[in-house]
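Omission of a single protein chain aside, the complex is shown with its protein chains in their original locations.
Labels A, B and C are assigned to the chains in the order they are written; within every chain, residues are numbered from 1.
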Amino acid sequence: MFKRILVANRGEIAVRVIRACRDLGIETTAVFSDADRTALHVREADHAVAVGPPPAAESYLQIEKIIAAARATGAEAIHPGYGFFSENAGFARAVAAAGLVFIGPPPEAIEAMGDKVASRQLMASAGVPVVPGSPDVLTDEAAVRAIAREIGFPIMLKASAGGGGKGMREIHREDEIASALRAVVGEAKSSFGDSRFYVEKFLRQPHHVEVQIIADTRGHTVHLFERECSIQRRHQKVVEESPSPFITPMLRKAMGEVAVRAAKAVGYVNAGTIEFLVDADRNFYFLEMNTRIQVEHPITELVTGVDLVKEQIRIAAGEPLSFTQRDLSQRGAAIECRIYAEDPVNGFAPAPGRIDSMRIPTGPGVRVDTGVQSGAEVPIYYDPMIAKLAIWGRDRAEAIARTRRALDEFAIVGELRTNIELHRWLMNHPRFIAGDYDNQFLENEYHPAARTDADPMRLAATLMAAVAAHRNHADTARDGDRPPARASAWKTAARLELMRR
Amino acid sequence: MFKRILVANRGEIAVRVIRACRDLGIETTAVFSDADRTALHVREADHAVAVGPPPAAESYLQIEKIIAAARATGAEAIHPGYGFFSENAGFARAVAAAGLVFIGPPPEAIEAMGDKVASRQLMASAGVPVVPGSPDVLTDEAAVRAIAREIGFPIMLKASAGGGGKGMREIHREDEIASALRAVVGEAKSSFGDSRFYVEKFLRQPHHVEVQIIADTRGHTVHLFERECSIQRRHQKVVEESPSPFITPMLRKAMGEVAVRAAKAVGYVNAGTIEFLVDADRNFYFLEMNTRIQVEHPITELVTGVDLVKEQIRIAAGEPLSFTQRDLSQRGAAIECRIYAEDPVNGFAPAPGRIDSMRIPTGPGVRVDTGVQSGAEVPIYYDPMIAKLAIWGRDRAEAIARTRRALDEFAIVGELRTNIELHRWLMNHPRFIAGDYDNQFLENEYHPAARTDADPMRLAATLMAAVAAHRNHADTARDGDRPPARASAWKTAARLELMRR
Amino acid sequence: MRYVAILDGVEHEFDVEQLNDGNGWRLRVGDHHFDIDVRRVGGASFSMLIGTRSFDFEVQRIGDEIVIASRTGIARVALIDPRRAAAGASIHAGQRGRAEMRAMMPGRVVNVMVKAGDAVEAGAGVLVVEAMKMENELKAPKAGTVIEVKVAAGQTVEKNDLLVIIE
Partner (left out) sequence: MRYVAILDGVEHEFDVEQLNDGNGWRLRVGDHHFDIDVRRVGGASFSMLIGTRSFDFEVQRIGDEIVIASRTGIARVALIDPRRAAAGASIHAGQRGRAEMRAMMPGRVVNVMVKAGDAVEAGAGVLVVEAMKMENELKAPKAGTVIEVKVAAGQTVEKNDLLVIIE
């Protein structure tokens, strides 16, 4: 087993990997940009090495600096987390060339699955169902028009090197093609350094369901069941759960077997995820493979009891899987809420900034993974996800109830804004509670409503503000420069009585 | 189901019960003494009622005030937690007489099991094995001498109304009887208001193993397997685990069946625990029954997936158990560390005080139950337990590794001292790791050692102190009035080089 | 002292008076009054009792607002001293018909699609700002003429920086 591992990432996933290392008795080296000197992953690691200025391209994405940091601190292996170098075959090769171990799949598997068009072709030939679309990469707007005419609108325009919701746009009319193309090419170039693209038929209201697989170097490949990831906004997952309330036992078995077949078709080793779209008739289609640990891996850990990151490290060290397919089962239900530094009321715009105080929920069924703490600054340079709340319950209803409770206990105050209220809304929505949703649900249903001031907690909060101001000698009262406001709702005494109940 | 429940307790168990209520959609009323106005249980509850001055006898143990608080806030049921009124049949009767529901067993079962002598007699007649000892309560020192001569030293002198490690002393020689008797009678009077006592044979180096049972009002009684509670100091549990590494599958089955039989013998309803002593030959003897939720219930929750507190509330509302014996199994392993405000280096003396900052561990497998937070004051009036760290792992080795990691992340700084270092020591002890310990382990093995200053973390901490002092214009340097110190270990340059590794 | 608090665009007017013990406060709203007990727990945490109702708050001053986090969500409250409010009431009067587009978050301007003098429709794309790896197209809030473009492509902007003025 390794003595020391470098974690080539930041944020909650870097902390997650450090925890797995500590559980295995392995020391860690963190890397950090100038924006992350006091970030939690730096503080939790045994060693830490500065790798450059804040923009990721100048620090976290500098292959030579990362490898030099590993050498300088005696790390024998590198865990890439997700994002950054996690699906970069060139990095995996450079790590191996430096005599270090890349904790992830072989570069050939990354390449085979990294090119979305080639992987579609490969999967189709391995008997895995794929979504109709362009058989090859496209090079210009005309080609997009041509294929759209062939398969019909709506279509999805996707960066060939894309993933994680970046570099994709849906197109409903021909006149949207130009601006969508500009956006996809721009994001693809800046995020992946590869501006090629292709087209797929856009399935209406499908479910996004993925299957976790893991394979060792001894030829064992197993799946760890599915995750339902249909709660999305702008193609970014917001909430995931396992098991999926939409998937039948038969379908689960079929998808698991197809996922294992897909992984074997590319000689896959280590943890990976096969993403599927499942239509209303429960036909499923291969969407893409993520050749890395996923953001939402904790819910699989909660229902199966397997520590996926530890297993990744063991596999990279040449050890066999510590379980077989028969050892695995789903116990209870798990839900993950991704806490983003963003403003759902304001079109989900990123809303980073300082965290003045953060209270993390605890208690039965609650797990939190985060890369920030009170006093931290959420930088503008990176992903706005600041924490993951992962909840386990004996059944789905218990998991939802506990998620609600944990969200109530989760307090994050500061310059930044978060989507915690969106999660509260979701956990109380009758359709979510019934398990009746598809991947259009959030965009169709979520309309941040004006809060009713009849909520006693909010009335009390207003009093709290006045008391806080008074304590500070009333210097917080502001004058003038205010938007027009409706007249006082408190003049109705009945509302005040709510506080006495 | 109830609409609102009053929680007649404080600290972590009050918060635990509030969380269970919130999961069930039930509102809560907290009660608080003047020392607990800003305690976490008050802040987490929907309503809170002051019940008197800090001493528990004048507040938390005032039956009329508690019942009045329930009435004033419209609570329909009362959860007593553990300690305080949890095993007080008079309180249970008063609650019922007020038209409210007591969330716990019938008063008759509390009485039958609350008197340690009567319960020994009852259990023996139900075919449950008991430890040899006095057949009845004793009234004076002479009677203790007589029974000691009969069964031989060492003996345990116990308060008849005792429990939770209070009101008991072991006696190895005849000349120790007088002072032990004074201590037991004193504690019994002040803690239980009942100074009667009895004697049991003191088993050498037994295991303390208990079985969780739960029974509904429909006649279903099941057990939820065992908890190993042998890591104790001064008869107070410090660490518990489930499953017990000492218990064989056959013994587990036998103890479970006996526990169910014991519960049925007293017409038990709701959650309870049968405590056994198991000797080196794996003979087991009934020790006592705790007719309430136990401190260490979380580890049973972690391995069985059952929420015991929610189940308690459902049972009190007349609902049937939500599972049968066949539905239950132990998955993985769980360990609980009780974090006490005490100083293990100083004879485990209570060390309460202000908590300036507290960082709670999170991540895979980690659950924390606590009644305090940064800024809280641990009062001198109540139990010194401030938090419980409960860890789950796929197997015992994983649970231990994760416990170590979580302890490393657990930072509590302030006036108070804690036993976190004791837990760190334990989780690294070869005999604990091997599962080879009995209830004398801690007292025989734990000798708080002088820390080696070769630990780079401690060298760095010293530098940190200097930098902190320097930042504050060196005003923290103290002069004179210091104990004699050994000469600098840092003059050996080799030790400093540790920091460069 | 009298306060006007704005919460969710609704004004609430009340008097607050500190009682003698330092923790108690009396609140008056019209003919009603409430006795409340407020304690600082540590840091930014406060516990408030209104009668038997218990509230737990994290309180922070952020810009012009007092931000209060509670179990049911975050409330952002602006407080106004009514004696001063009257004087400042017409500050914005001169800006009627003028729209200032400001950065909602720190980021980098990727593309500017308009220049001074251009006529724009309401909802037309004006510029694209990249923040946290997502490109966000900012649209004209109203139809009008671009008076001034304050930024250029490639430039980094801070939150609330003025980007474009449309009139």
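Assume a contact is a pair of C-beta atoms (placed from the backbone, for glycine too) under 8 Å apart; a residue touches a chain by one contact, two chains touch by 3 or more.
All values reported here derive from a predicted model rather than from experimental measurement.
Engineer: For the chain that was dropped from the view, give me its touching partners among the shown chains.
Structural biologist: A, B
Engineer: From the listed residues B:P107, B:G162 or B:G414, report the one that touches the chain absent from this view.
Structural biologist: Only one listed residue reaches the unshown chain, and that is B:G414.
Engineer: Out of A:E12, A:E44, A:E200 or A:D383, point to the residue that touches the absent chain in the complete complex.
Structural biologist: Hidden-chain contact among the options goes to A:E44.
Engineer: Pick from A:A72, A:A178 or A:A280: which residue touches the chain that isn't shown?
Structural biologist: Selected residue, touching the omitted chain: A:A72.
Engineer: Could I get the residues of chain B that touch the absent chain, sorted low to high?
Structural biologist: Counting only chain B, the missing chain is touched by 166, 183, 186-187, 190-191, 234, 341, 343, 346-347, 349-353, 356-357, 359, 374, 380-384, 408-409, 411-415, 417, 420-421, 424, 450-451, 453, 455-470, 474, 476-483, 485-491, 493, 496, 499-501.
Engineer: Need a quick check: the contact residues on chain A for the chain that isn't drawn.
Structural biologist: Given the touch definition above, chain A has residues 29-30, 37-38, 42-49, 72-73, 373-376 touching the missing chain.
Keep this in mind: only the chains that are shown with their structure count from here on.
Engineer: Name the chain whose C-alpha centroid is most distant from the C-alpha centroid of chain A.
Structural biologist: Most distant chain from chain A: B.
Engineer: If you average the Cα atoms of chain B and of chain C to get two centres, how far apart are those centres in Å?
Structural biologist: So the centroids are 48 Å from each other.
Engineer: Can you check how far apart chain A and chain C are, centre to centre, with Cα atoms defining each centre and the answer in Å?
Structural biologist: Taking the mean C-alpha position of each chain, the two centres sit 29 Å apart.
Engineer: For chain B, jot down the residues that touch at least 2 other chains.
Structural biologist: 44, 373
Engineer: Would you please write down the residue numbers of chain C that are in contact with two or more other chains?
Structural biologist: In chain C, the residues touching two or more other chains are 43, 45, 53.
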